[in-house]
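Report on the following structure.
Omission of a single protein chain aside, the complex is shown with its protein chains in their original locations.
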Amino acid sequence: MKLKPTSLLIAGALMGAAVLPVQADPMVDLLKVLRDKGTISAEDYSLLANAAKAKEEKVAAEKEEMVSIVKETEKKSSLVTLDSKGLNFQSADKSFTANIGGRIHADYGFISDDYFDRNVANVNEVGNASKFRRARLGMEGTMFTNWLYGVEVNFGSNSSTEFTDVIIGYQGFENTTIKLGRHKMPSGLEELTSSNRISTMERSNPTNTFALGRYNGLTVATKGSNWTATGGTWLGDGVSAGENSDKDSDYGYAGRATFAPIQEKDSIVHLGLSYNHIKYEDTFSSDSLANNNGRLRARPNNNFFDERPVQVIYQGTESADTYGLEAATIQGPFSLQAEYFKRELNRKEFKDADVDGWYALATYTLTGETRGYRDGVMRTISPKNAVGKGGFGAWELVARYDELDVWDSSAAQEGLLVHSGSTNNNFNNLRGTKSEIWTIGVNWYVNDNIRFMANYVDADIKSDAANNAEGDIKAFLLRGQVAF
Amino acid sequence: MKLKPTSLLIAGALMGAAVLPVQADPMVDLLKVLRDKGTISAEDYSLLANAAKAKEEKVAAEKEEMVSIVKETEKKSSLVTLDSKGLNFQSADKSFTANIGGRIHADYGFISDDYFDRNVANVNEVGNASKFRRARLGMEGTMFTNWLYGVEVNFGSNSSTEFTDVIIGYQGFENTTIKLGRHKMPSGLEELTSSNRISTMERSNPTNTFALGRYNGLTVATKGSNWTATGGTWLGDGVSAGENSDKDSDYGYAGRATFAPIQEKDSIVHLGLSYNHIKYEDTFSSDSLANNNGRLRARPNNNFFDERPVQVIYQGTESADTYGLEAATIQGPFSLQAEYFKRELNRKEFKDADVDGWYALATYTLTGETRGYRDGVMRTISPKNAVGKGGFGAWELVARYDELDVWDSSAAQEGLLVHSGSTNNNFNNLRGTKSEIWTIGVNWYVNDNIRFMANYVDADIKSDAANNAEGDIKAFLLRGQVAF
Partner (left out) sequence: MKLKPTSLLIAGALMGAAVLPVQADPMVDLLKVLRDKGTISAEDYSLLANAAKAKEEKVAAEKEEMVSIVKETEKKSSLVTLDSKGLNFQSADKSFTANIGGRIHADYGFISDDYFDRNVANVNEVGNASKFRRARLGMEGTMFTNWLYGVEVNFGSNSSTEFTDVIIGYQGFENTTIKLGRHKMPSGLEELTSSNRISTMERSNPTNTFALGRYNGLTVATKGSNWTATGGTWLGDGVSAGENSDKDSDYGYAGRATFAPIQEKDSIVHLGLSYNHIKYEDTFSSDSLANNNGRLRARPNNNFFDERPVQVIYQGTESADTYGLEAATIQGPFSLQAEYFKRELNRKEFKDADVDGWYALATYTLTGETRGYRDGVMRTISPKNAVGKGGFGAWELVARYDELDVWDSSAAQEGLLVHSGSTNNNFNNLRGTKSEIWTIGVNWYVNDNIRFMANYVDADIKSDAANNAEGDIKAFLLRGQVAF
């Protein structure tokens, strides 16, 4: 651009350096002045000005190359992050991500068992014990942006299968996630809330008895800003050799819908409902209709028991329909949450059985934090002042009451088995039909990844069967938990 | 360098900035002109020129330091890559590498079983079921450039041991890899092709019966541009307490050689042969020569069965020699592949038994891709147009016929057991001696890491034993597979 030197300089002086074009070079301006004043010849001006321009261009080119390398390097170096969200990797274009991590739930139980002592011979009364309720390692991620995968293995000592989630998924449709493999089927707010985030150490008996857990199947989950809808279907593992069976494994389908009419920062109202149908494997032998399809049983809300004090088996059960209702509200440091489940067991040759259960949970954060909520499930409490950052973490009080009643007096008139279910089928072992359980607890969230829990559980076992199998089991439980 | 100012400037003007020496500084050139013209004194010239040079040197030094830091940082940041080849790490000098990853094979089977129904009491007829055929996580890598290690754990539900490969290795000799630990012994093209890459959901019965799988031993593998040669030896796990045994575990040795006379981009011809010798543990009790050493059995080409419809036990087997022949060709989108196995069981006191099996596989890629091949094994198909990148992935049709015949009528005259092999040794369970199986399938390679498979398997079970144990098992199988 051929500007008159004087005007260029005036412009520069008036507007400051920021306005000078990038190519502005004081050297060239000086050369112009010197040429105009005759101090240097036009030739010299030409040569020197070209040399100056060439040098500026070289400097600019080197700078651009450096900037480019630094940007590339910066992109490459942002592949790995390690923080309270865990160990995460992503490719430069973010089309591939991976996370490697796990969780540890170390439980310690001090139990006073006045049920098995009275009612059941040959089964241990649990006293004090330790247990790794969960100890998991896994890897998950995305590929080519839209595809998901995940494998998580559970080494905690209560698991018959060795993995939790094993999935291949697709998230290319807007707001929709499709998953294939072993993962939680849609059923129940307490069930779907991560075990790292549930308010008590164990989920309630109604949840553990009626909500679906993990199955190997297909789910399609879609959502909006304040609602979710999920449908799923699954197919069971098959039957191990030697059992008397006939063709197909268990299978089923399920659906859950949630809606949050109020969803603000410190005020949430959640409503949900779910339904599922299980078609049981047809394992009836010729003579008897006895099998475990219609077996309903529960622990006394602590996981140190393998034997269950509550257990009823409705023989001849072919399928089951389960309905669930959920309601919850979070108001600042308070929250209330309740669910109701009802199950109908459809039986062959015998009267169908209707059973149900419910729980109500209240929580209060002494340190003022609000429970998290997103996409239809509860999330964690993140301490405002973590231990080590000038604070005492977050402290939370919780209380829950749950009832499970698996007795249907009319259906129980026929085809009923109220026995141990243990391999020696000892009919002298008496089990209850109903549990009424109080759980009160204190949670200490040290930081975003670690919490300690203390629960006191008072489980009252009752029986509507003619076996007077009653008693109670009290437990004081402690947990150290880390998610990494 | 003392150049006459005018010549320097002329040189610069003629050749442009690139030719100017790095130290060329328009400022110094200007100073020279001004000095020559008398505008500034020689003293001023000295001082100003030195100052200019010092500034240029400082700028150059700062730039070099920055470049050095950026290069160091760039090296360090290239440690981690995450892409379709998985999550990989390497040290700056590449002497250490590591990979963390795994695979998921989620299978769903819909099975019509007309064999066990007719012939075998007390064994379940499999119907519809789901199964994690493989769910693996592992870590492997190199150390100090020449040393290898790897541990991979399999959580899929068909595995009695919990790991797949567990190795320490050395690759310091040119083109040679030595491995110690549990890994595949050299035997069979279909066997050595990764389960992520085999063309059908299950390998053929001859491969599963006669090829060696993974053992804990030592292999030495060497190769050239179109050939491979591998030798191995292994030692078994030992005998668990309580079984009647005498000293040594199984052991054996094996060798495999391959040659690709034609090995071009779209045209491959592969030839291979293998041999192995197994010396069985001497577990004979005093009276009987019955043990499982001479047990030959097979599934109906689908992994949902634990009980095998084909099973023969040649008692008194001390050792076995197995020969394998392989031939394959890949021509653009087509491929043909076949193997033949023959095994001789060497028996104590009874006549030796000769049995064999073979398969022939044909594949055709509708979307035109070519099957991969390298170092004597088949590799994957990489879709030209992956889903999500404007394409439908790669689609492949496959068909395989395999025959397994474990009946040697002459050897079978003596020391033969055609029974269930289940722990209660029920001789009323009849098994076949021969399988003839058609498998046809469609594979959909979504992208480099994910494929879906559908197989239809028609397994015809026949018997040359005097037990008329015949029938067939048809299965429709689906698989979702991800390698990460």
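Note that the chains are named A and B in the order they appear, and that numbering of residues resets to 1 at the start of each chain.
The rule is short, and it goes like this: a contact is a pair of C-beta atoms (placed from the backbone, for glycine too) under 8 Å apart; a residue touches a chain by one contact, two chains touch by 3 or more.
The shown structure was predicted, so the numbers you read here are calculated from the model rather than taken from an experiment.
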| item | value |
| --- | --- |
| Option from A:Gly213, A:Gly231, A:Gly372 or A:Gly480 whose C-beta touches the chain left out | A:Gly480 |
| Residue among A:Thr73, A:Asn293, A:Thr370 or A:Ser435 touching the omitted chain | A:Thr73 |
| Hidden partner chain, touching residue among B:Ala106, B:Val166 or B:Val482 | B:Val166 |
| From B:Ser84, B:Thr177 or B:Ser249, residue that would touch the chain that is not displayed | B:Ser249 |
| Absent chain, residues of subunit B that touch it | 27, 30-31, 34, 39-40, 44, 46-48, 50-55, 57-58, 62, 66, 69-70, 72-73, 76-77, 79-80, 89-91, 96-98, 100, 137-139, 141, 143-147, 149, 151, 153, 161-163, 166-168, 172, 180-182, 216-217, 234-249, 251 |
| Interface residues of subunit A (partner: the chain not displayed) | 9-10, 12-13, 16-18, 20, 24-27, 29-30, 33-34, 37, 39, 63, 66-67, 70, 73-74, 76-78, 80-84, 87, 100-102, 104, 106, 108-109, 113, 122-132, 135-137, 153, 155, 157, 304, 306-307, 386, 388-389, 422, 446-447, 449-450, 480-482, 484 |
